[in-house]
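Complex shown without one protein chain; remaining protein chains in place.
Here the chain labels run A and B in written order, and each chain numbers its own residues starting at 1.
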Amino acid sequence: MSGVVGRRLGWLVAALLLLLLAVLLSLAVGSRAIAPSVVWDALLHGGNSADAQVVRSLRVPRTVIGVMVGAALAVAGTVLQGITRNPIAEPGILGISQGASMGVVCAIAFLGVHSLNGYVWYAFLGAGVAAVLIYAVASSGRGGASPVKLALAGAAMNAFLASLISAVLTTDARALDEFRFWDVGSISGRDAAIAGQVWPFLLAGLLLVLAMARGLDALALGDDIARGLGRNVALLRATGALGATVLTGAAVAAAGPITFIGLAVPHMARALVGPGHRWLLPVAALLGPVMLLLADVLGRVVVRPAEVPVAVMTALAGVPFLVVLVRRKTVAA
Amino acid sequence: MTGNPSSAPRPSRLTARDLTLAYEDRTVVEELDLDIPDGKVTVIVGPNACGKSTLLRALGRLLKPRRGAVLLDGTELARLPTKRIAQVIGLLPQTPVPPEGITVGDLIARGRQPHQKWWQQWSEADEASVSAAMERTGTAELAERPVDELSGGQRQRVWIAMALAQDTDLLLLDEPTTYLDIAHQVEVLDLVRQLNRERGRTVVAVLHDLNQAARYADHLIAMRAGRIVAQGAPVDVVKAELVEEVFGLASVVVPDPVTGGPMVVPGPPRSTDGTSESEGVLGDADGGGATVPAAREAAR
């Protein structure tokens, strides 16, 4: 028993070290390569060299936001997979991110909201409505919310929201111009203030979700057994969905829609520390930023001097992952 | 111990030769030879996971053999077009799923598919077979009801009607009595035997219940761990030692008070460490204990 705990603790520490490495890479690599010692110097002692300026004003906010968004998406994915008992649940595929986008578009086009502080609420609202609708569609009819039904409901919701967004944007050229830069998830060029605005939501979402880790474990055994163990299944689901929605909304508001982090990271974490959520959630929260930052760093160097937004990198990297996952026998119809 | 299975003068229509069946890397049935006696009811029994359903699936070409072959009239099933097989072998899978919203009449009529062509969607023969199948299974009055609304027993009758409408000489049934209460179980099994007696159809069924198997089979096949342990007439096969060997269960075999055939009565419940719990329930643990050796004695 202690061997298992030791191994899990080992992975937790390893994930933490990986995160540190990813953070360092994210600070040092870019169109201007900066040596780690210089990064270190700039962080600790300030300084006014061009390198120090770049690190402090551009790369630090970018990295901080990357860490927050990565953790939020990974944890949201873990929780969604837990409450739906469905290995492909993910905010992007399920259309929850798109719902948040819809909220932002409406805020820009109809309500004249142009600050993140303003539209984060609309992102939450959109994400929440989309999440409820998708689950309602998928769980109706025969067989409950199977992976295929959930994915299809999400795809239909994605298509629906995408065309609504197009409808709004084709009639409002100014909104299109403002929105299209936000529409591709990216963590570059984000103001440090964004991090300051998002963290309370992130913290609230994480605490909510961590508090229900044991409940998620019970839910994994099936609704009836969870009920037999004295859990309030409906309350658990609602809490989990709320947590996931808050996390997704915060992430989307900060960085735009980013897919596949929420899909891939929970599976990796599960492979490392097993299905218990008390270990799974922290490890996912550490690995999410690792994935996101590495994808971002890769996006900075593949087509130098231009950059590929991180959302495109994660989407491209996510496809092979999904293919492997689906081709394994574990995902049944 | 796969002695001559049948006294039929000509070779069986459906046979298996050197059959090895496997899922992924798990071998379920190994090097099995089998002749299904024509015109009889054959029942396959065995403990869970002994490969009986797997064997039936292979006989109905739902599962490709890893090695060896299933032969229909001497030709390997894998070499026959699946539609041609469907004209000779009717098959009822364990858990068939009806198309959503379909009516009973529509579903039963789809049993005619193997006999229809693109330009012949509904012949006189189709009409006759479907009416006959409905009448026989008592499903005619359900014809316009959606299958989704039926009870388990009714649904099973509808599926059997569909297999009947297919009008085949051979009929394979995979646990046709699962999910049915005892009255419906008897009803279905009576129907199966009736079909065999009146039309001389060859029936192969997998059953869970040893006593039902003994009662309805002309030819009984007992399997264990992917091999045939014994086969023949129920009265020759169903012995206490065989039950012990196949199921690991101590029992007494007595004559069925109704049919006179063999009937298996399990030995008393055993409590592994002789705790008082079983005493409390049974009242007399000693008496129970005495019966097991008695059963073994009787089996000798």
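Keep in mind that, in the parts below, a contact is a pair of C-beta atoms (placed from the backbone, for glycine too) under 8 Å apart; a residue touches a chain by one contact, two chains touch by 3 or more.
Simple rule for what comes next: contacts and distances are computed from a predicted model.
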Of the listed "Iron chelate uptake ABC transporter family permease subunit", "Cell shape-determining protein MreC", "Na(+)/H(+) antiporter subunit C" or "4Fe-4S dicluster domain-containing protein", the name UniProt assigns to the chain that isn't shown is "Iron chelate uptake ABC transporter family permease subunit"
Touch assignment to the omitted chain, from A:156, A:192, A:208 or A:229, lands on A:156
Sort through B:44, B:72 or B:130 and give me the one touching the missing partner chain. B:130
Hidden-chain contact residue, picked from the options A:93, A:209, A:273 or A:292: A:93
Across the whole complex, list the residues on chain B that are touched by the chain not included here. 57, 60-62, 81-87, 90-114, 116-123, 126-131, 134, 140, 143-144, 146, 148-149, 163, 165-166
List the residues of chain A that touch the chain left out of this view. 88, 92-93, 133, 136-137, 140-142, 147-149, 151-160, 162-164, 166-167, 169-171, 173, 176-177, 180-181, 183-185, 259-260, 308-309, 311-312, 315-316, 318-319, 322-323, 326-327, 331-333
